[in-house]
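All protein chains of the complex are present and in place, except for one that has been dropped.
A and B are the chain letters, set down in written order, and residue numbers restart from 1 in every chain.
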Amino acid sequence: MTLAYIVIFASFVLFAISVVFALGWAMSHGQMQNFQRGATAIFDPDEPLGTRTDSFPGSATHVEPPPEGSHE
Amino acid sequence: MSDQTISTAQTESQRQAFARQRAAIDASARWPVLGFFTGSVVWLLVGTGLALLASIKLHSPEFLDGPSWLTFGRIRPAHLNTVAYGWASQAGIGVTLWSMARLSRTELRYPRLLMFAVLLWNIGMLVGTIGILAGEGTSIEWLEFPAFAPPFFALAFAIVTVSTMVTFSNRREPHVYVTQWYLIGAVFWFPWLYTAANLLVIYASVSGVSQASINWWYAHNVLGLWMTPIGVGSTYYLLPKVLGRPIYSYQLSLLGFWSLALFYNWAGVHHLIGGPLPAWLITLSIVGSVMMLIPVITVAINHHMTVLGSFRQLRYSPTLRFIVFGAMSYSAVSIQGSLQSLRTINEVTHFTHYTVAHAHMGAYAFFTMIMFGSIYYIVPRLTGWEWASGGLISFHFWSTSVGVLVYFIALTFGGWYQGLDLNRADVPFMTIVRNTLPYLQVRSWAGILMAAGHLAFAALFVMNLLHIGKQRSGPTLFFDRPDAATLTVIGDASGRTV
Partner (left out) sequence: MNQGPTIFLGVFLTFASAWLGLVVAPYVQFEAQRSQNAAKVDAPPETPMEGLAAQGRQVYRANGCVYCHSQQIRPENFGSDIARGWGPRRTVAQDYVGERPVMLGTMRTGPDLANIGTRQTSAAWHHLHLYNSRITSPGSIMPRFTFLYEQRKVVGQRSSAALTFPPEWDVKPGYEVVPTNEAKALVAYLLAMDRSRPLEEPGP
C-alpha cells in the first residue's frame, strides 16, 4: 500500500518536472503554426495531389492521375 | 480543389528524389514492421480460435470441456488478451512505426532494437497466455496476464516509444501532421497507463474498490487512448493518401485530437455505473463519456467530407474499403458508447451481452478493420510484392464485415432483451438464460464467418512474405502506371534482392 503511494506521487512529480521543462522549451522556441500547409504535407511530387495510391492486385483498373485541374 | 501547384511545378528529378526518399524509409521499416505484423497475424489466429471456443461454450457448455485449461473462465480471458495485446497492439505498433517514419520523412530509428522488442512482446504473449490457461490469470479484466508477463511488454514498449520519438525528432518534414500528434499521444499514454495499472493492481497491494477504479480507468483507456489514436490517426493518413485528396478540415482535426485527450480519460469508470464507487466519480465518468461526442462528431465530419464524392473508389481499393468501414464504425460505436453511459440506458445494458457487442464494435469493427486496411497498404511497400489474390482480399472483406455486423446485431438485440428481463424481478433467471441462447448461437455463426476471413488474410500475408504473386512494378504504386516504362526502379523497396 505504501508502495502504491510512492508510485503515484513519484510519477506525478516526474511529470510535473517534465511539464515545466516542456513549457520552458516551448516558450523559447515559440512559433506559429501554418495549418493551411498542414493538410497537404503528406503529398509530394512523387505521390502528388490527385494521385490515388491503392488498387486491387491484378485488376484492370490502373492507378493513374486524373487530368490536371479536375477533381474526381 | 484546384491547387495542383505542387505537381505542376516540380521537375522529374525532384519527383525521383522523393520516390527515393520514400523507398529508403520503407526499407528502413521493413524488418521491425513486418516483425510486428507477423506476430499480430499469428495471435489473430490464436485469438480467433479461442473466440470460437468461448462463443460455443456459452450456448453448448459441455463442448470440449474436461481439463481445467479449457474451462470458459480461462478461455475467455485468454481470448481477450491474445486479440488485444497479441493481434491489435502489435498491428498498431507496426502501423505506428511505419506511419511515424513516413510522416517524418526519415528512416525508422533503431530497427535492430525493435526486432528485439518483437521478440520480447511475443515471448510475453506466450508466457502470459499459458499463464491464464494454467489458472494464474488475475481475473482483473484487460490485466489478466500473471505478474511474470507484463515486464516483457513494458520493456518492449519502452523500445517502441524511444524509436518512435527519436524518429520523430529527426524529422525532415517540418510540418507535424495530425496523425503524428495522435501517434505521439498513443506512445506516450500507453506505456504510462500500462505500467501504472500493472504496478498498482498486480504488484502493489491495492485492493478493494480502488482496484476496480484503477482497473477500469486502464481498460477503457486501452481503447480510448491507445487503439483510438492509432486507428483514427491511421485513417487521417491513409484516407487522403489513397484518395489523393487532403483532409477536409485540418482545424477540425485539431479540435478532435485535444477534446479526445481531455475527455476520454474520465470515461473509464462508466463500466462501474451503479457499483460501489462514490457517486461524484461515476457522474464524472458519465460526463466525460458524453463529452466524447465532440471529438467523435468532428472526426466523423472530417472523414465523411473527405471521402464524399469518391465513394466509388471503394470498388477499386482494398485499403479504402476496410478503412471506411472502420471509420464509420468508429462514429457509430462512439455515439453508442456515449449513450450507454447515461443512467437510463445503462440500467438496462449493464451486465448484459449488449456490452460485449459494443466492445466488438469498437475493438473489431473499428480498430481491427482499420488495421486490416493499413496492413494491406503497408506490406506491399515493405516487401515489394503484390497481394497474391484480389479475390481473397474481397472474401476477407465481406466475411469480416458481414460477420461483425451480424455479431453486433445479434448480441445487441439479445443483450437488450436480456437487460430488460433482468430488471423485471418476476422473470425467472433461467428464462432469461434460455432466451439469450439463439442470439449466442447466431454469434457463433458470425464468428465462424469472421474466422474464415482471418484465414484468408493470414494466407495472403504468408503468400506475400513468400513472394507468391506479382512483384510490384513501380516504387510507390500498386499496379502499372501508364508511364511505368520511363521510371527507374528506386532503391531496394521492391525487395528484388531478397
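Here is the rule we go by: a residue touches a chain if its C-beta (ideal position, glycine included) is under 8 Å from a C-beta of that chain, and two chains touch if they have at least 3 such contacts.
If you're wondering where the values come from, they're calculated on a predicted model, not measured in any experiment.
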| item | value |
| --- | --- |
| Residue touching the undisplayed chain, where the options are B:Q21, B:T82, B:N122 or B:T138 | B:T138 |
| Touch with the omitted chain, as defined above, among B:L113, B:L126 or B:V176 | B:V176 |
| Residue among B:G47, B:P77 or B:P191 that touches the chain left out of view | B:P77 |
| Per the touch definition above, residue among B:S55, B:S213 or B:T235 touching the missing chain | B:S213 |
| Residues belonging to chain B that touch the chain removed from view | 57-59, 61-62, 65-68, 71-74, 76-77, 135-141, 168-169, 174-176, 181, 184-185, 188-189, 192, 201, 205-214, 217, 258, 261-262, 265-266, 268-269, 271-272, 274-281, 284-285, 288, 343, 347, 350-352, 355-356, 422-425, 429-430, 433-434, 436-437 |
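Criterion: only the chains that are shown with their structure count from here on.
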| item | value |
| --- | --- |
| Complex contact set, residues of chain B against chain A | 1-4, 6-8, 10, 14-19, 22, 103, 173, 175, 177-178, 192, 196, 199-200, 203-206, 237, 240-247, 250-251, 254, 309-310, 313, 316-320, 376-377, 386-390, 393-394, 469-470, 475-482 |
| Complex contacts: residues of chain A adjacent to chain B | 1, 3-4, 7-8, 11, 34-59, 61-65, 68-69, 71-72 |
